[in-house]
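First the structure, in the form of structure tokens, and then the observations on it.
A single protein chain has been omitted from the complex, and every remaining protein chain is retained in its original position.
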Amino acid sequence: MSDLFLQYNYIIVIILMMTGLYIVFASRNLIKKLAGLSVFQTSVFLLYITIGKVSGGQPPILIEDKGYGADKDGHALLEGTIQTAAGGASYILPGPGSDVLYSNPLPHVLILTAIVVGVATLSIGLALTVRIREVYRTIEEDEIEAADFVYNLEGTAD
Amino acid sequence: MNLIAAAAAEPAFAVPVLLLDICLMALLVVVAFAIVRMRSLFAIVMLQGVYSLVCAVWFVTLDAVDVAFTEAAVGAGVSTVLMLSAMLLADRKSTPVPMRRQFGALMVVVLAGAAMLYAVGDMPAFGDVNSPANAYVGMDFIGKTAEDIQIPNVVTAVLASYRGYDTFGEVVVIFSAGLGVLLLLGLNGNAGRWEAKPNGQVINDRTAPSAANVEDIRTPDQKAEGET
Amino acid sequence: MSFLEFVPDWLLAHAPAFLMALPLIMAAITAILPNKRVAWASTFIVTAILTVTAFTIALYNAEVGTTIYKMGGWAPPHGISLVIDALNAPVVVLIALMSLITVIYALPATVAEIKPNKRAPFYAAFLLCTAGLLGMTVTGDAFNVFVFLEVSSISTYVLVAMGAARDRRALSAAYNYLILGSIGATFFVIGVGFLYMETGTLNMADMARILADLDGGSRVAKIAFGFIVIGLGLKLAMFPLHTWLPGAYAYSPTPVAAFLASTATKAALYLLLRFTFFVFDPSYSYVADVLMFVLVGLGVVGMIFASLQAIFQTDVRRMLAYSSVAQVGYMLLGIGIATTASVAAGYLHLLNHAIIKGGLFLAIGAMWYRFGITRTEDFRGLGKTMPLTMGAFTVSGLSLIGVPFTAGFVSKVNLTFAAADSGWWWAVAVIMVTSILALIYIGRLLLVAYFQSPPVVNGEVVVRNEAPIAMLLPMWTLALASVFVGIWSDTMVGMAIRAAELLLGAG
Partner (left out) sequence: MSNPEEKLGVDEFGRDPHVLLRVIAKFLIPLIALFAFYVQFHGDYGPGGGFQAGVILAASVILYALIFGLAEAKKAFPPRLIRYGMTLGVILYGGTGVVNLILGGEFLNYSNLASDSIAGQHYGILAVELGVLVTVTTVMIAIFYAFGSRQPETSDEDW
């Protein structure tokens, strides 16, 4: 049982993802579906970010070593630093002798890309919704299907 | 309180952060469930913005500051503005869906959720520094960035250089979204509107494919705009 | 060999990057070109260069084997790599060639279907779609697949919606496609996320290595596989997940329908092959179970049900769309049997079906262009009024049924033998039955076209009115290609077997 407590984040994220998916599947309103899609995708972002979290870590923005050889708490940092090319700064890196921990940057990068993809999809979906509303006078899927059904029976106009 | 005891036993977990996490998660669940129940589209759109904003806050506690920044600007900002302006052009209310028609959706969602919950037991613990995801490629970027690129923000370095090709794709995705919206709506808001009179019968974008009697509700200047 | 001597070394080295960078940059430029003719010309030149590049890549691959291109100079697994091997080189050629053929066809077709001031952005969206499909085919990085999947999907939603200029149902079809396509892509991302959680890498070859070390991995890898199959299943129109497809094919502009029918689902199917056999492995028990029960089961059910649905359609393009769902069933059956011969047959059918369906949709588009034909009963007398177009339709249609000396025959025979070799006699029976169903829905059209007289409109019998040469050329290219493949089948079969050996033979 205590194992599950260490993974509580995944359980919540799964519940959130499925709630978003449920909104997409269960609602018949075009805008509400898109809102659900947005919730679904945002929850997937949460999944990725929780994977990359390191407890006790900090944001993956490298701390510059000011050259004191130790941080303000007096930890020796020499082992963990990298001296860069002439004139460059040196950064404190995780490793033996260093007690700095950074969270995993890779999921962050992936999700930055995914957020952009999400907003692109959303804007196309909304543009389609506006056009559908203009030609069908409704954004309820049932009414749209009913209108299309009539046309499917009639066949197309000559 | 078992949870807090477990957290306290694990030195890496800070209890206040854990409490904050739990509050944020509870808020997210409440907001998501509220969206399910809501019928007013305005409320749904605003709650979607709230959801994104709370997510952004959680991203900060998860050390993903860049993602939090973007999510706040995009999810809570741009998306909400876009959904509001689309809603202005559409409806304000959604019609309720009877419970029996939601049953299929519920089944699908419960199945998918159960499948994922089945895998939870084998997932690495939250915040585990030695999990495969955190011990391999991802963490290498920190050392590599300090060596190869020498900028402090590792996320920028990975985004623009190591995975710059992904970001090129991302720019193209945004470009195609812009292109798509221009094709669908037009910058002056008149794309897709047309009218033709074959055999003296008026048909336009609203009535095609059937030329049945659907009256044209546009104002004369809108029609003129649509012609151009 | 002789051709490759003329290709400069730098092109050989950088061809994989060239394959995406060129259409993506040119799409951006095409979007702002003021003149629609110039826009078409630029699209045509780009797709022509792409086709040459794709053939170069395929020839080079046949000579030197798998090549890896390190994007940005960063070695995998840290950087994104592009991989060209025997599996994706034919798919790259297919996509590039189909884009060239579609662009030639689009010159007259867009006149009827796209407003003049929209044509330059339309061609730009088309180039984006092509680039996205090529991108997801050549990449060796699991997350990069998602990015290019979305590049192609987002432009596809727009292209489908452009059909609203003549039929408003294109809008609701595009919306449905957008919702289901996004759910599919998101499922795929969840799957990749789980795989990342399990392996810590995004490079496909690296994932495969780590999964093999883990002996298939834990429950996380199982669920990852499930989500990837469902996500890609949505994209490739696996049977119960195909509901977006008929609308998208039937109401989109005719060049778009032809291009989508021949490439979009094929690229997704290629990815399914890549993940099932390359990243995962059929030796893991859960992969074998999914192949055996899910892919084969859904494939067979889809073959039968979609063929039956095709028979009852009155709109020809919807009929062809359901037939596509049925044909995807053949490919899934081939993949599901999971022997080298069957995977080769499924892969061969992937390539052949693209040629066949492309030809059919181009012919239907030309008929719509001349006579506004979309319904089956409108085919009356088309053998007389549009003999050349109807000829191309007939050749491609016979190939779809699987008449000897056509491409469809080669792949169906290979699939039948592969099924029989594995002792799957019931699958052989299903292939026979669905071929008969295909005979019914295609034959019905041919009967109407050749044995009924042309309709009388306003007191006059409709006279011969052939499609323009820019439409006939592409459709006959595909029709003759399917005959060519049917008669000289060795090259294609050899390619398919090399691809299957890459997936199964080595490991």
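Just so it is clear, A, B and C label the chains in written order, and each chain counts residues from 1 on its own.
Assume contacts are C-beta pairs under 8 Å (C-beta built on N, C-alpha and C of every residue); 3 or more make two chains touch, one makes a residue touch a chain.
Computed from a predicted model, the values in this text were never measured in an experiment.
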- Out of all the chains shown, which come into contact with the hidden one? A, B, C
- Among C:A28, C:A62, C:L214 or C:A420, single out the residue that touches the unshown chain. C:A28
- Touching the absent chain in the whole complex: find that residue among B:V31, B:V65 or B:V97. B:V65
- Task: Using the touch rule from the top, list residues of subunit B that touch the missing partner.
- Result: 65-66, 68-70, 73-74, 77-78, 81-82, 85-86, 88-92, 148-153, 155-157, 159-161, 164-165, 167-168, 170-172, 174-175, 177-179, 181-182, 184-190, 217, 222
- Note on the structure: Residues of subunit C touching the missing chain are 14, 17, 21, 24-25, 27-29, 31-32, 69-74
- Just the residue numbers, please: which parts of subunit A touch the chain that's not shown? 59, 61, 85, 88, 112, 116, 123, 126-127, 130, 133-134
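Note that in this section only the chains that are shown with their structure count from here on.
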- Note on the structure: Counting C-beta pairs in contact for A-C and for B-C, the higher total belongs to B-C
- In whole angstrom, what separates the CA-based centres of subunit A and subunit B? 8
- Item | Rounded Å distance, subunit A centre to subunit C centre (Cα mean) | 30
- Calculate how many whole Å lie between the centre of subunit B and the centre of subunit C, each centre taken as the average of the chain's C-alpha atoms. 29
- subunit A residues touching 2+ other chains are 17, 21, 30, 34, 51, 106-107, 110, 113, 117, 120-121, 124, 128-129, 131, 135, 151, 156
- Item | Per-residue multi-chain contacts in subunit B, two or more chains | 116, 121, 123, 131, 133-134, 137-138, 141, 163, 166, 169-170, 173, 176-177, 180, 184, 192, 205-206, 208-209
- Going by the contact rule at the top, pick out the subunit C residues touching subunit A in the complex. 143, 146-147, 150, 154, 157-158, 161, 164, 167-169, 171-172, 174-175, 178-179, 182-183, 185-186, 189-190, 193, 196-197, 202, 314-315, 372, 374-375
- Task: Sort out for me which residues of subunit C touch subunit B in the complex.
- Result: 24, 27-28, 31, 71-72, 74, 77-80, 115, 118, 121-122, 124-125, 128, 131, 135, 141, 143-144, 147-148, 150-151, 154-155, 157-158, 161-162, 164-169, 190, 194, 196-203, 206, 210, 218-220, 222-223, 226
- Task: Give every residue of subunit A touching subunit B within the complex, in rising order.
- Result: 2-12, 14-23, 25-32, 34-36, 38-39, 42-43, 45-46, 49-64, 82, 84-85, 88-89, 91, 93-94, 101-113, 115-124, 126-131, 133-135, 137-140, 142, 150-151, 154, 156-157
